[in-house]
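One structure, as structure tokens, below. Some questions next.
With one protein chain removed, the remaining protein chains of the complex are shown where they sit.
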Amino acid sequence: MSTAFYWSIAGTAAGLILVGLWGVLTRKHVLRIALAFTVADTGANLLLVWSGYLPGRTAPVIDGSIPASEITSAVVDPLPQAMVLTSIVIGVAVAALFVVVGVLASRRTGSADVRRMKELRW
Amino acid sequence: MSNTFTSILFGLLGGGLLLAFIRLLKGQHGTDRAVALDTATLISTNLLVFIAFLEGRSMLIDVAMVYSVLSFLGVLAIARYLDGGLR
Amino acid sequence: MTETLMTAIVLTLGGMMVAAGIAVLFVRDLLSAIIITGFVSLSASVMFLLMDAPDVAITEASIGAVLATMIFLWGRGKIGDDG
Partner (left out) sequence: MIRTLAGLVIVLILGAVAAAVIPEMQMREELQGVGYSYASRGMDETGSSNLVTAVIVAYRGLDTLGEVVVLFCASTAVVLMLTLYPIGVKASEPSRIVAFTAKVLPAPIMLFGVYFIAHSHLSPGGGFPGGTVIASTFLLVMLGSSSVPDRNGRLPAIESLAGLSFGLLGFWGIMTAGQFLNNAFLGTGTPGSIISGGLIPLISIAIGAKVASEFSGVFKAFRNSGGEA
């Protein structure tokens, strides 16, 4: 039963990554692309946390409810959670940079359409 | 007894969340969607407390507390935006 | 019993998240797209708690509910809906 729980989380994460990638590839409005990027970011974070999840265990915070001798058989992997915690904060900083660059470029070209931002091409 | 209780609780929470989500997708105007988001966050706060209850760890209630306060703040930001400020 | 409930919660939330992710791309109004992105990230917070990651859930809730929404609202106020 817990396998269905386990794999449906992975399916959600992969679905979010693919949807966000599709949006980044096909949309035209700068902010719409930034929103799709945020959705893909959320999916990537979900997939990372999922990779450290062990079914039937509890959160890696040790209080009275976990006996000190059985920690290694009671908690999930703390390492992916620590990585994702920093990744989320970086993600929103990158999104802010994305939005500011998009706003400045669209004010220069007079349109929010990315196909008209020829100065940003390389 | 306990099983019936949790099943009914989950049925109510999931049904409410689904209804709010349908309004979030269908809503004609931005205000409809903002109200739907507010409802959905309110129900998800209850869902978080429910999960903490199922796991049996009171520590997880911290998440529900900060979620409720900050979701109100986010809806307030959207409302201030709809009001015409912040341009 | 508990596992059945958890699976049902995850299936509901996951379906809603992917549907909302598609709706972000196709909804006409940009303000609605921003609000729906907020919904995606708040459901992600619930899902992080289901995976026993309370720290990540708190961070995602505070970022997704307030900071990211505010940044995108600012950007929409400067650009507008065209294009």
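Quick notes on this structure:
As written, the chain order gives the labels A, B and C, with residue 1 at the start of each chain.
Keep this in mind: a contact is a pair of C-beta atoms (placed from the backbone, for glycine too) under 8 Å apart; a residue touches a chain by one contact, two chains touch by 3 or more.
Small disclaimer: the values here were computed from a predicted structure and weren't measured.
Partner chains of the missing chain, restricted to those shown and counted over the full complex, are A, B, C. Touching the omitted chain from chain B are residues 59-60, 62-63, 65-66, 69-70, 73, 76-77, 79-80, 83-87.
Those residues of chain A that touch the chain absent from the view are 3, 6-7, 10, 14, 17-18, 21-22, 25-26, 51-52, 54-55, 59-63, 68, 71-73, 75, 77-79, 81-82, 85-86, 88-90, 93-94, 96-97, 100-101, 103-104, 107.
In the full complex, chain C makes contact with the omitted chain through residues 53-55, 57-59, 62-63, 66-67, 70-71, 74, 78.
The criterion applied here is as follows: only the chains that are shown with their structure count from here on.
Across the two candidate interfaces, A-B and A-C, the one carrying more C-beta contacts is A-C. Residue positions 58-59, 61 of chain A are each in touch with at least two other chains. For chain B, the set of residues touching two or more other chains reads 55, 59-60.
By the touch criterion stated above, chain A contacts chain C in their complex at residues 1-2, 4-5, 8-9, 11-12, 15-16, 19-20, 22-23, 26-32, 34-36, 38-39, 42-43, 45-46, 49-50, 53, 57-61, 76, 81, 84-85, 88-89, 91-92, 95-96, 99-100, 102-103, 106-107, 111-113. Interface residues of chain C, counted against chain B in their complex, comprise 1-2, 5-6, 8-9, 12, 16, 19-20, 23, 29, 31-32, 35-36, 38-39, 42-43, 45-46, 49-50, 52, 54, 57-58, 61-62, 65-66, 69-70, 73-74, 77-78. Taken in their complex, chain C has these residues touching chain A: 3-4, 6-7, 10-11, 13-14, 17-18, 21-22, 24-25, 30, 33-34, 37, 40-41, 44, 47-48, 50-56, 59-60, 63-64, 67-68, 71-72, 74-76, 78-80, 82-83.
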